[in-house]
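Of the protein chains in this complex, one is absent; all others appear in place.
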Amino acid sequence: MPNPRNKVLDHGYVQLWDSMGDDLRIVNNARQSFGKESLELGEAEKGLISFLMHNRHGTPFEAVTFQFNVKCPIFVAREWFRHRIGSFNEFSARYSEMPREYYIPEPEDVRSQVGKPGSYTFKPITNGTQTWFRSELDATCGMAYIQYQNALKAGVAKELARCFLPVNFYTMFTWTVNLRSLFNFVSLRSAESAMLEIRCYSNAVEHEMKKIVPEAYNAFVENERVAP
Amino acid sequence: MPNPRNKVLDHGYVQLWDSMGDDLRIVNNARQSFGKESLELGEAEKGLISFLMHNRHGTPFEAVTFQFNVKCPIFVAREWFRHRIGSFNEFSARYSEMPREYYIPEPEDVRSQVGKPGSYTFKPITNGTQTWFRSELDATCGMAYIQYQNALKAGVAKELARCFLPVNFYTMFTWTVNLRSLFNFVSLRSAESAMLEIRCYSNAVEHEMKKIVPEAYNAFVENERVAP
Amino acid sequence: MPNPRNKVLDHGYVQLWDSMGDDLRIVNNARQSFGKESLELGEAEKGLISFLMHNRHGTPFEAVTFQFNVKCPIFVAREWFRHRIGSFNEFSARYSEMPREYYIPEPEDVRSQVGKPGSYTFKPITNGTQTWFRSELDATCGMAYIQYQNALKAGVAKELARCFLPVNFYTMFTWTVNLRSLFNFVSLRSAESAMLEIRCYSNAVEHEMKKIVPEAYNAFVENERVAP
Partner (left out) sequence: MPNPRNKVLDHGYVQLWDSMGDDLRIVNNARQSFGKESLELGEAEKGLISFLMHNRHGTPFEAVTFQFNVKCPIFVAREWFRHRIGSFNEFSARYSEMPREYYIPEPEDVRSQVGKPGSYTFKPITNGTQTWFRSELDATCGMAYIQYQNALKAGVAKELARCFLPVNFYTMFTWTVNLRSLFNFVSLRSAESAMLEIRCYSNAVEHEMKKIVPEAYNAFVENERVAP
């Protein structure tokens, strides 16, 4: 039975496909330094996880691996793929036809930006602008998809026909990533300064991650979300 | 004096910003294994480079580093950023306004796709279709940019307003990469099975690379372009 | 029930601790490009694995992860740790006392070296030399261990006392590694030109790997053991 999909944005999701290891695995990788092994997760083990997190002994966290299925807008995927420690297998718009799915933000997520890079704050915007933006974007994306289809029908290669499609169209990928790299991801992408849309995905990732390694996740939160 | 820009596609370029090391550096990194050093690039040194390439002794090629400035369409950048061994600093459409620059293929580059993934061949298409595709794409992108501008004027955040913009808009980035990773890049992206547009960029990268490490480049070509 | 340890050399082993994914996982990561999924491993799926291997589409192989427990001499570990794509957690001789375990080659493995780097061949050596080497090495290591113990008793820090210990003493580590990186490892370390001792470990790794991904392993062997 596969894990359920966490719905994100209007057409996206994050699904935990598989994982390897747990809190005890982290402990036993760390105890490798002493040639010792723990058989269960007691207080000493929880204390060790906390110690490792706090002192940034990162490699034991690399011993736990996750695999996610993700569907997200292209402009979100572009930020995601900047994380180099991990593996991606993505839907190819060279090989396959893009489905007619694009992101239209909820009215309350149509927002303005104030302040400076790195410390932006975002504010809602007038209802009128929200309505205008959403309907305009919907119309534009719908039209772009018709042009994409027309180009395909006219025999234009998929890889070229996609030039019509905006960056809010959805893509899909699988992500294999270890826990250390995952902590780095959520420390950056769930942060307040992160873009709203990737933050929604990062929250879903956190939701799944904490089921697999609850103690490590607690230690991360208690350590002010600084990745090990 | 900066190196000249190699013009690629209609608005793009590849510029070698800087590099560290040369053919002799590769040799002397390999000779480290023997605790020896060469002072000039003679026949023995050229033979060693050829030997390293042929036998896939890759690490000495990592001792030469390149830095490129690149301007390319987003759908090209998406393939480029899949190369994880190297560093990217990219223009941010969260922080800055995208310029009005998008890719319209030359008429002869509007093409169809036949065959199967991994062994596609591409054929030209009727003149009528080429003309139709180019003018339609130009009109669509022009309109998308107006909508983008309108959204910005209405106070919508840059990171959201960009949802209007298609994947053929140009982005810019700096790429710091070692020679081994660069050989891997050009072996994949200059190949016949690669997408036409990234192949143009990869050819420009090769053009710059071979000026810096002519012997290593020769060895690569003679080794049937298999990366070390 | 943990997997059994594969005994290697006189005191070492390779044990598969855990793994994530299988042949079908590789297929479904590759099919992500087409937005498709296979439910079982039929002929089409096997053909796809073979295609991916032959054409060096490497990323789907990164979706399968292994975790090994290894005990090997330090001079073997030094070659092993050169493989950067993967995670190591090693026994620490700063924190813990080294056990009295060192490698003495079997008589027939005491060998001479002829030829040039990259194309060495190894020949057995006279019985007398084999006997001499083994008994001398055993005596030296035994004495070194006594000195190490004496230094510890005199209060010298473990990290410094270890200066007495030769590179044939055993260390232990956990290795988390994806299948693509693992193919690269065995392509280099099971090769004839590899050092005998690491080859024994690499063979044990192969033995475990092929149980988890038999089709991918077959494809690797049929592809002349070139890693994807």
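The letters A, B and C name the chains in turn, as written, and every chain counts its residues from 1.
The rule we apply is simple: a residue touches a chain if its C-beta (ideal position, glycine included) is under 8 Å from a C-beta of that chain, and two chains touch if they have at least 3 such contacts.
Computed from a prediction, not measured in an experiment: that's the story for all the values here.
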Check: With respect to the chain omitted from the figure, which of B:Asn3, B:Ser38, B:Thr59 or B:Asn223 is a touching residue?
Finding: B:Thr59
Check: Of B:Val14, B:Ala30, B:Ile74 or B:Ala204, which one is in contact with the hidden chain?
Finding: B:Ala30
Checklist line | Touching residues (missing chain, whole complex) on chain C | finding: 73-75, 78, 81-82, 84, 88, 92-95, 103, 105, 109-113, 117, 120, 122, 125, 129, 132-133, 136-137, 140, 143-144, 147, 150-151, 154-160, 162-168, 195
Item checked: chain B residues touching the omitted chain (full complex) -> 18-21, 25, 28-30, 32-35, 59-60, 62-63, 65, 67, 87-92, 95-96, 99, 172-174, 176, 178
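In this section, only the chains that are shown with their structure count from here on.
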Note to self: Suppose you list every residue number at the chain A-chain C interface; are over half of them used by both chains (same) or under half (different)?
What the structure shows: same
Checklist line | Centroid spacing, where centroids are CA-atom means, of chain B and chain C in whole angstrom | finding: 36
Next item on the list: Mind pulling the residue numbers of chain C that touch at least two other chains?
Entry: 33-34
